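Up next, subunit A:
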Amino acid sequence: MNPAVHLDGITKRFPGVVANDDVDLAVERGSVHALLGENGAGKTTLMNVLYGLYQPTEGTVRLDGEPRSFDSPRDAIDAGVGMIHQHFMLVDPMTVWENVVLGNEPKTWGGLRVDGEAAREAVVELSERYGFDVDPDATIADISVGEQQRVEILKALYRGADVLIMDEPTAVLTPQEVDELYGVFDELTEQGKTIIFISHKLGEALSAADDITVLRDGVNVGTVAAADVTREELAEMMVGREVLMEPATSPQEAGDRVLEVTDLDVEDDRGVEAVSDLSFELRGGEILGVAGVDGNGQSQLVEAITGLREAASGDVRYRGESMVGKTRRDRIDRGMAFIPEDRQERGLVMSYDLVENGILGSQHDPPFANGGRLDWNASRDHAESVIEQYDVRPPDAEAEAESLSGGNQQKFIVGREFERDPELVVATHPTRGVDIGSTEFLHDRLLELRAEGKAILLVSSKLDEVQGLSDRLAVMHEGEFTGIVDPATVTEEEIGLLMAGESLDDDSVEGAAIHDAAGDGTDDAPGGGSDGADDASGNGIDGATGGGEGVDA
Partner candidate 1 sequence: MRNPLSPASLLEGASESSYVRSLVVGTVGVLAVLGVLGLAFPESLAGDLAGIVFSTSTATSTARLAAPIVLAGLGGIFAEKSGVINIGLEGLLIISAFASVYAASIVGVGNAVLGVPALALAFLAGIAASTFLAAVFAVVCIEFKADQIIAGLAVWLIALGLAPFMSTVFFGGVNTPNLGARVGWQYSATMVVLATLGSWWLLNRTAFGKHLRAAGENPKALDTVGVSVSKVRYAGVLLSGVLSGVGGSALALSIGQFVGAGETMVQGKGFIAIVAYLFGNYNPVGTLGAGALFAGLDAVQIRLQQLGYAVPDTLVQTIPYVVVIVVLALVGRTQIPEAAGEHYETEE
Partner candidate 2 sequence: MASDFDRRRFIKAASAAGLVGLAGCSGGPSGDGGDGGDGDVPARIGIVYSDGGLGDNSFNDAAQQGILQAEEEFGIAYDESEPDGAGEFEQFQQQYAGSTDPAYDLVSTIGFNQGDALTETAPDYPDQDFMIVDTVVDEPNVASYLFREHEGSFLMGVLAGHLTETEFSAGAGETDPDSTNVGFVGGVDSPVIRRFQAGFEAGVDYATDDVDVTTSYVGSYADPTGGQEAALSMYQSGADIVYHASGATGVGVFQAAQEEGRFAFGVDQDQSVSNESFADVILASMVKRVDTAVYESISNVIDDDHQGGSTTALGLESNGVECVYGDQIGGEVPEEITTAVADARDEIIAGNIEVPETTSN
């Protein structure tokens, strides 16, 4: 029997880049196939070829053994190929059913009217068949990310997709939602659908897929059955060498209190409370990790600390000084470094060269500015020094930021922020989209700063990263810390529960509290955990204040 999808010798070249080099891929009908690889390995490009967004430079696409040539996604859709992109292709202000039928609207009145009733029925019918729970009249902007993903799947199914391509389907989901997604996979494959998903997470590929194909630098490294391969083997296929999975941290005495957050409330752009009544503290020489599914208030928390957003209430104290009413500028002046989550929107001015980007944030400070006048020579020296120390490639201070790859952009930002000699580093997703080599380098630098006694707030959706680097790990859910745990002892399942808003039993929380005790005193810890997140963090900070004095005395 022919495979449902057979990509035969696909090569895709862009000007100056070979994204896919003679890639073969065969996917059996009714199976789940993972396409694994690092960022930039060519996974998305390959799938875009299958989906008709790109035409291959060489090679053939076969469906059920038939050679096909897609000039556009329309052709691919007609042939039964559906794609669910990592960034959902949904129109936010429109309803679920409008999105599902977009481009294939059932019409009445000779085409003058969209038959909404028919469309809605079709949506209801489809969601019942696959066991989805989706309100067809809900507006996309109002529903959860998991639901949005299901709308995307419905969209593909509505178009008669037999083959579903999913790009990083779990990136934005909670562990529980991930489980639900795997359930959806089962439903779909049972009914004969074929699923290909793109991932860079080993664990996900191992647990969800029947077969795994690994891409590296645009080349197919091999296809293996998930049952026959270990994590380490896969990792080696991906990276091409053995990888140390977790950076080593050594225990370290915490220093002075650098950051105290008390009863902080922050609203998002729409005026909805994104961070509620949050309290914690951070000391020199300590890394506090914040884990959680994206969109649970991490961004707003970070913005409130770094001065990009005004808090609705509560206090942020930095080195003993209240930051209420202090601008972003004030905070930069006081030695806060900030690695923003979106480097291309915030961290760098894409059209500026690195000389100009090197002074972003320091443009009013010596040695770059003297009485309002900019000293471009000093800026150039600075940029060149960052480029050299942080191995930014190409090593050209006059290259425009947008001409750099994501990893090199990030290295430049990190370098610029670290070279400020900050007391506090707020790092959000510092290694997102960064290749493994650079990731290791950036992790090392974070640990060096920790060793120098700096305080570091590390926000990341990569669990292994926060777990591996942090001294304490806070899990955030809907604007609150559902728990602050010891990353050394907590399990991934426990973190998953916390990320989903559940609380944990006493044991693991106790572990975290003991770790806390290094600087905080222990008085409140045992009581803190069991009755919920609010109490845990609230008490923690109370304890911290008292405990801090205790240490001094």
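Everything that follows uses one rule, which is that a residue touches a chain if its C-beta (ideal position, glycine included) is under 8 Å from a C-beta of that chain, and two chains touch if they have at least 3 such contacts; residues count from 1.
A quick word on the picks: all candidates are chains of the complex that A comes from, given by their letters.
Since the model is a prediction, treat every value here as computed from it, not as a measurement.
Candidate 1 is the one that touches subunit A in this complex, out of the options 1 or 2. Interface of subunit A with candidate 1 (complex): residues 48, 53-55, 72-75, 77, 83, 85, 89-95, 98-99, 102-105, 107, 111-114, 116-117, 120, 137-139, 155, 159.
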